[in-house]
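Of the protein chains in this complex, one is absent; all others appear in place.
Which chain is which? They are A and B, in the order written, and residues in each are numbered from 1.
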Amino acid sequence: MRHLFLALLADGPRHGYELRSTLEQTFGSMLPTLNTGQIYTTLQRLERDGLVEGHEVPGDTRNKRTYALTDTGRTELQAWIETPVPGTRLKDEFFMKLVVVSLRSADEGRHLIDSQRREYLQSLRDLDDLARTASGDTVAALLVEGAQLHVEADLRWLDLCAQRLLPKERS
Amino acid sequence: MTDSHATVSGGTAAPVIEGRGLARTFTTGGVDVLALRDVDIAVHPGEFVAVMGPSGSGKSTLLNLLGGLERPSAGQVTWRGERIDQSSETRLARLRRRTVGFVFQFFNLVPSLTAAENVELAVLLAGASRAAARTRAAELLGRMDLADHAGRSPGQLSGGQQQRLAVARALANRPAVVLADEPTGNLDSAAAREVLDALREGREDGQALLLVTHDPRVAAAADRVVTMADGLVSDETEVARGRPVPSLLSLGPLTLEGEVS
Partner (left out) sequence: MTPRLLRLGLTGWRRHPAGTALSFLLLLVGATAVMLAVQLRAVALDPWQRTFDATNGAHLQAFGATPDVARVADLPGVTEAADPLPHVITSLVAGDRTFALRAFGADQPPAVERPLLTAGRWVGGGAEVALDVAYARSLGLGVGDRVTLRGVDGARPFTVVGLWVLARDEQYPANRPGEGFVGRADLERLQPDSGRWRWSESVRFARPDESDIAARAAFSRLPPGVAVQTWSGRLGDAQETQRATTIVLEVYGVVLLAAVALVLASLVGTRVLERAGELGLLKAVGFTPAQVVAVVLAEHVALAAMAAVAGSAVGVWLTPRLLADSSVLLGAAPTPLSPARVAATAAVVMATAAAAAMAPALRVGRSTVARSLRARGHDARPNRLSRRVPLERPLPVTLGVKQTLGRPGRSALTAAALTLSVGSLVAGLAFEATVRHEDALELADQARQQADARAGELAPTAPDPVPVSDATREQLKPIVHGFNGVLAAVAVINLAATALVSLRRRQRELAVTRAVGLTPRQVRLGVYWADGLLGVVAAVAGIPLGTALFLGVYQLVNGSTERAALPPWWQLALVPVVTVAAVVAVIAGPARAASRLGITTALRQE
C-alpha cells in the first residue's frame, strides 16, 4: 500500500486528506473504507524510512502537514513500478485439503469439489451483480472482469482435479 | 391420459417440464454409447435452471429429450403433466408450439424468411391471426433491440443479433419453458452477455428457462445449477442472489507492510 502512496505523491506535495479522497475517487467501492488513522500511520512510516518529507504549513493551526517525495522515495517508487508482479498466485488451501481428503475417500473428495464449485459459482454470481452496479466505471469493470476470469479458471481447474484425482464413479 | 407419476419436487407448483429416469443410448459403429444413464430433473414455472458439465457429459442429450427432439431409450418426459415421450411426431409438433421455445447454439433461423417473418412463423403456427402475428413480432423485435433489422435476412445479422432473434422466436408464443442449448457458445463475451440478458429478462410471463452451457458465467446467472458428468447428475445447487458485495482490493496487510516487504 505504501507504494500506492508514493505514486500519489509523485506529482507534488499533498495533504493526507487529499491522498485519501484521491484513493476513494480512483478505486471507489473496490476498496474497503479507509480510516484516517491508517493513512497517517502509513505516512509516518514512510517519513521514518526517508521516503517522504513532511512539511508544516505555516499558519495552519490544525497541525496539517503536507508530504513530498524524497529522492530515495522517487527511486523506491520507480523500482516498484519496474518490478514485475510474481506470476503464480497459488497458495491454495483448497488443494491441500483436497489431496489429503481424497487419499482417505473418493466420495469425500467429490463432496469437497462439489462444495468448492458451489462456492465458485456463487462468487461468479456475486461478481456479476457487482458488475451490474458498477457498470460505466472502467476501472471497476476491469477489476470485476479480472476476478471473474480468475474464478472461471478456478472452476476449470476444479474439473481437472475431479477428472485426474478421483476415480470415475460407476453406478 | 392418466399420469400415475406425481411430481416429486420441492417446488409448490407443478413442474412445467419433467424428466424421470431418463436414459439414452446411441449406437456408433456397432458400439452402444450411454449418453445419459438415469437422470431425474424438473423445471418449475419461472425457474431458471442451468445444466453444466464437460462436453460428452450428456447435457445436450438431456435437453433434446426434454424438448421432444429425441426419444429416450428409457424413462419418461412430461410437459405440464402430459407424458410426451411416446407421442407421434405430429402431436409433438402441435404441443411444441405452445409449450417449448428453442434456442440453439447455431441460431438455426429459417434463412428464406426475414427476421420479422422468423418470429411471425412461430406465432402463426400457434394459430394466431396474421395481424396478431405481426404485432407480436414487432413487439418482440423491439424488446430484443432488433426493430431496425426486421426486414433483413438472418444471414445479414451479426451472431449476437441472430441469437437475440432466436430468443424472440422462442418467446413468441409465450411458451411454458424456453430450452436453450449453448446459446452463447458461438458468441464473443459482449454478445453473449446481451443474449443472456435477453433470455433472462425477455421472459415476461414467468416462463421457465432451462439452459445448457459449459460457460460457468452463464450458469452462474441461473437460480439453480445442475452439474452433469458421465451421463448422470453429479451435483445440484441453488445460487443466491443479492448477497453483499465484497471488496475486491484489499488493504489488509497494510499495517504489516513495512515488515513484509
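One rule holds in what follows: contacts are C-beta pairs under 8 Å (C-beta built on N, C-alpha and C of every residue); 3 or more make two chains touch, one makes a residue touch a chain.
Quick caveat, the model's predicted, so the values are computed rather than measured.
Contacts of the undrawn chain with the visible chains, over the full complex, involve B. Considering the whole complex, the residue from B:34, B:74 or B:121 that touches the absent chain is B:121.
Interface with the hidden chain, as seen from chain B, comprises residues 64, 67, 69-70, 89-90, 93-94, 96-97, 102, 104, 106, 108-114, 117, 120-122, 124-126, 130, 133, 151, 153, 155, 169.
As a convention for this text, only the chains that are shown with their structure count from here on.
Rounded to whole angstrom units, the spacing between the C-alpha centres of chain A and chain B is 37.
Of all residues in chain B, those touching chain A in their complex are 37-38, 54, 216-217, 219-221, 225, 227, 229-230, 232, 234-235, 237, 239-243, 245-251, 253-255, 257-258, 261. Residues 1-2, 27, 29-32, 34, 38, 41-42, 45, 49, 110, 114, 117-118, 120-122, 124-126, 128-130, 133, 143-144, 147-148, 151-152, 155, 159, 162, 168-169, 171 of chain A are the ones touching chain B in the complex.
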